[in-house]
Each structure stands twice: as C-alpha cells, then as structure tokens.
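Removed: one protein chain of the complex. Kept in place: all other protein chains.
Letters A, B and C mark the chains in the order given here, with residues in each chain numbered from 1 onward.
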C-alpha cells in the first residue's frame, strides 16, 4: 500500500481556500490521490481533506505541517496532518458480548483495519482468551458500583500508559464519566444498539419491541458527556417482523452493530470524520 | 384475477385452532390459496389469515361468516370475512404536496391498488385538477384555525355520505380530532415523514437535520388520538450525507414516504394488517 | 435557488490540476459551492466538477469557457461549462406503462427535476391524456415492425425540431438503432428492469422468476449500440420471496425502476455523471 500523507482542514468559508491549499501542494510537486471539500453554507464553514502521495513530496509530515502553518494562521484554519506510515493506537473496551470485539479483531488481524491495538480493557474477564489469542494484552478492570471512580482511574492510567489515540467502546456497557469524555474529544467511539435518537439509554431492543417498530438499528457516534447524544458517524437498520421477539432483535441487531461500528471506526482511522458542532462531515 | 374470500382471525391462543378452522374449510371443499398464522406467546394470542378461492366454495361471504360463527363463539374469536369481488372504499385526504397523492392515484389508475376512491378531501384547492383528471370528485374543505370543528364536521359528513371504509392521510397536514380517530379505529392510515418514534410532531426533517442523523425515514401507521403514536404498519429509511440540507431531505424523503405509504395501504386493503394492542401483525 | 455555473472536467492525471483550476477561479473571485475530484489511478485519468456561485463571478458561462480554454488546452482537458439558469431540454419516450412517466412528470411539475420537457414521444397513444394534462405536447409515432426506420426517422426529426439535449427512455420498449445512439452519446438514458448484467434483454422478470433470485433490481444506464451494456449510472434492488409471481415482481419492480430512473436523471441534469470508457464517475 502506497504511503500517504493526509491533510485535514476546517475553517471559516471564503473565496480562494482551495486555490491556496492546492497551490502550496503543487508548488512542492505533491500528488493528490483523493480530495474532498464541503462548504456548510448555513454555518459558513469549510471542510477539506487531501490525500497526498508521500513519495511525491520532498519532506514528511512535520515539515508539511510547518510549511502549512502560515496559510492556516492566515485563513483561521484548524488542521491536522497524519502519515499512514504510523498507525493510530486504539484501545478497545468491552464487557461480555463478543460479537463486536471478535469482528474488529478479525478485521485487524486480516489487515483490513489500519491501526495498532495495544490493549483491550474490560470490566469482565470473559473475553480474555479471545483477546490474548490475537496476541493483544487484556486488562480486566472490575467495576464496583459503589466506587466507579477507581475503575475509571485505572482505565485512564492504562490508556495513558499505552499512549492511546482513540478509544472504541465495543459494547462496553458502562457510562463514561464526563471528565474522560472531555479528555478525548471526538476520540471515543461508541456503538449504540438503536437508531438514535430513538431509544436512548438502557435496553433499546426492549424499547423497540414495546413500540412495535418495523426496523431496528445501530448508531456509531462519538461519546460526549451527554448520553447517546454525541455526533453521529454512521447508522444502519435491519428489517424485523412481528415474529421477532426481543432475543431475535438482539441477535439480528448484532450484525448491524458490528458492521456499523467497523465502518465508523475505519473512517475515523482514515481521518475521514470531521466534527463541527454536534454533527459530522464524512469524507468517504 | 381469481376472486378470493379472506378470513382473518384473532383469538386467545390454544391447541387445535388451525385444525378447527382448516377442518371447516376442508369440509366445504375450500381451496386455501394462502395461509398465515402467528402465535404471540408473550401475549397468549393467536392470529390467522386465510385466502380461499371463491369458486371452490359452494357459497359466498355471508354464508361463510354464518357457518363460521359457532367456531368463533366457541374459541372466543374476533373475525372478519371479506370478498375481493367488492373493493374497499377509500377517502384520500391531502393538503398541498402532491407526491403521495399523485403516486397513489397512478397506482390506482394502473390497476395496482385494489380499491375504490370515491372522493379526495383537502384543506387546500391546489390539487383539484390532478384529482379530477383521474375522474374522482374533489372536495375543498378549508380549515379556519379559529374553528376547526366545522372543518372536521364537514369531513365526517363527506366520509359518511361516500360510505367510506378507510381514510388515507396522504400528507394531510392537520391533526385528526380524537373523536374521528375513535370512529375509525385502525381505519385511518397516516404517513409520517420520520422514522418513528424519532422526530414526532412538526417539521421532522428539520429535527433530523439538527440532530445530524445519517438516515432519514418514513412511517406508515394507524392514527390514534395520541399523535404519531399509533400502531406502525411499515417503515423505511433513505441514506443522507452531510451535504444534504433540509430541502434535500424533503426531496429525498418524498420517495420514502410514497413507497412506504403505498405498501402499507396495499397491505391494509388486502386485510394483511392485524392490530393487537398498539402493535401490528403483518401477514405479507 | 442560487444560480450556479458548473465546470466539469476530465483529463490525464498529473500534479497541479486542482491548483491551476482553483487558482483561476480564485483570481476572478469565484465562490466554489461544491467541488468533487476523482483520480482513477489505474487509468491515469482525472475527473473534476465545480459548482461556482454565478453572482460571485464578473461574467457568465461563455466568458468562463473562454478564459478556461487555455488551461484546458494546456492540460489536454475535455471540459463543459453549464449554467443552471438555462435548463436542459429533455425528450421523454414511453410505450404503454405509465409508472415511470407519471413519476417523472410529477417530479417535474413539483419543481423537483430541473429541466424542460418540450415533448413526449410514444409508439402508443395510451398516455396522451396524462402527458397533455401536464401541458406537454405528446407525439404518437407508431412502429411498423416491417419498417422501423420510418419510426426512428420521425423520432429524430422531432428531437431535432425540439432542440433536445437528452432523451429519457421511460420504459420505451423498442431497441434504439445504433445510428441514434451514436448521435446522442451519453445523452440517452434508459431504465432496464433488472440488476444488470443479470437478465439482459427481454422479459427480465420472467428470467428472474425462473432463476429463483431473492432480490430483483433496476438499472439506469446510458444507451449504446450494445443492448443493455452501456455505462451504468445507478442501480437498486428490492427483496422478493418465493410467494412472488412474475406479476408481483412486475409490480414491486416498478417502485425500483421509477426511483432509480429519477435519481439517474437528476444526476445527469446536474452534470454529475462523467463517462470514461464504459464506466461512470458519479459526483453526488
């Protein structure tokens, strides 16, 4: 796979942004492999993502950031430069259900998910063997309902120790404290087992069964301090019928959950998800 | 098209229901073209729908009802017998948007919707020409916000005068009064332009835009006195992106609305929708 | 709706294309509302589409083409400039089935399809009244199987007389002669009632029924001299079951046909479809 530098930008919209950015890249002979723009006219905001062939540039990611900084300052940009040569470091968190975890691990092992997974953390010990078979360290951090603080202190310590970029909640069934959310803004990904904003909170399949909906869904979103209300990355649905009981929904929903989570995670890893306010721009 | 009698049943579940019903039909040489059963074990309730070739029976719908009554009484059944030889009479109600109305009228005119449409009623006069071109009487019944009662009195009068079986709200934008809901239980069909229970009430596409969902939807349901909360007949979704503004959602949603409404209406016309509590059994 | 100029480009891929194009636009203060790029690395070909706010430029479409020509020559580009202020002129062709035609006409009448429809041409007279109710001239051009040439001569005459840009075959059931295909390259849009390349040619639903597929589909494509083999614009599918007979597939397929055709037509009208070889790039 060709090594690629990614330049992801957001800034107030105005005339000439693309010309400035692409002009700079052309000046250094940068070969653009993929480019996406979006102007949110209602918000007056501009978003851009460029994939540049690393071998076409005479320098690497630090120098690219350096030469780009004056433009960014001038145009009031937030920007980020990444290099596909160095993978993001992802911590997976899970509880007892294996479907999302096993799915991500298989994709990772097959080379289909471009990331490192330095650790898996769980409040239960059930999935240790699965994780360790993949050669990944597993940390069992039990939760004491009377003292959740200790649990999350230990998690924060593990995440720091493993130099984690982003956290994936692969059906981890605890609510993340606001402080942790704030420490990793738009870097904690959750899969919620409903088509949000329907059925926020606990037991969404039970809620769906009670309401008699004809489609159930799953939502991949960034975690904020506001439960199940963070920016949505992706969603999908699966058709059900009157014959499906809650346990059937749970089973059918698993397929939806794992594919939506994998898709959202992949886009996150490839820097395709830009957040503005509580909404996402997805450059896919 | 072969003429068919339909026998639709719901009753407390117990052993031997199918044997009793199918035994009776066999006794009169009734040829079953399609049969569906459903036992809701949680509720202890049984549902059944039979399509019987009319020409295989030595009698018609009244006599079938008569010979079936003792079994129904015995097994505590609610049942209904209909004959595809006599179509249901449907009143369509609309406001200004033509997409659902035009779609239903085209299906009806093409012979794809087995019903009569004796009248279309609207609080605006905009769609008169479209309706009349199809040879259907159009009634303009304006709404005075200060006196909605008069509007609905006139509607009830028209519905009674045209011996209407069921009412279809094809993007009719007024809330139906509780009294009218009670008069036509499970016989008023609405299309709501969201994936219920998300975005109940007014301007659902605006709500969807604000929340940043990645799929928008439409829900076909029976109207009850509780706004947008009646039994769901069918739902579907369509994918959107960050590029879609509210007006794009409105446009994309139209396709979803018209296909979901047409599907739900068709099932209703074919007696495939059985309501129990606030949920539906769909024998399709 | 804001007036927009569209600049659509394809050319051999090389470094600096975006810089040149966006530099030129920025020089004249052109405000880019939407931009899409695609580099086909296998073919070494580059595709680009820009929407520029018309009011931001000091000139119109002819002058934009003029100042762009030197760049285009320099970079060996094919390009096209259009102005949303002047709509494309579309001829619809149909036979007896009304579903696609009625659907397009309703979208057009509702202002959802940005085009003019100067005429509808059919080999049958059945749909005359529907068309004329929409205020559009209808031309009945019968086909004599023994002399199809006359039929198509008359069609070519009508198309020329009405200064037609593109032709939409809305379930027009005749094979278009090669000469006509060549006269309107990538400007004749067909809806085929199967998921191509499955079930090319006649009676695709019968073929689907025989094979026992579980999904049926529809394909919108540009017409070439090679039957049902032109560049695909869009496709979709609908689920069927063992209960569905050919006539059910025909009915279910109609929904698929009309939505796929409308989507493909819309993209064509908005210059979102770029053809390279026998494949399309869709900038949507």
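Convention: a residue touches a chain if its C-beta (ideal position, glycine included) is under 8 Å from a C-beta of that chain, and two chains touch if they have at least 3 such contacts.
All figures in this text were calculated on a predicted structure; none of them were measured in a lab.
Novice: Out of C:164, C:196 or C:265, point to the residue that touches the absent chain in the complete complex.
Specialist: C:196
Novice: Residues of chain B in contact with the chain that isn't shown?
Specialist: For chain B, the residues touching the absent chain are 15-16, 18-20, 22-23, 25-26, 29-39, 41, 56.
Novice: In the complete complex, which positions of chain C touch the hidden chain?
Specialist: Within chain C, the residues touching the omitted chain are 38, 40, 42, 195-199, 211-215, 217, 231-237, 241-243, 245, 278-282.
Novice: Provide the residue numbers of chain A that touch the chain removed from this figure.
Specialist: 34, 97-99, 102-103, 106, 109-110, 112, 129, 133, 243, 251, 254-255, 259, 262
In this section, only the chains that are shown with their structure count from here on.
Novice: Sort the chain contact graph into one of these: line, ring, star, complete or other.
Specialist: Contact map by chain: complete.
Novice: Using only Cα atoms to place each chain's centre, name the chain farthest from chain A.
Specialist: Between chain A and every other chain, the largest centroid distance is to B.
Novice: Nearest whole angstrom, what separates the Cα centre of chain A from the Cα centre of chain B?
Specialist: 41
Novice: For chain A and chain C, what's the span in angstrom between their mean Cα positions?
Specialist: It comes to 37 Å between the two C-alpha centres.
Novice: Among all residues of chain A, which ones touch two or more of the remaining chains?
Specialist: Each of 38 in chain A touches at least two other chains.
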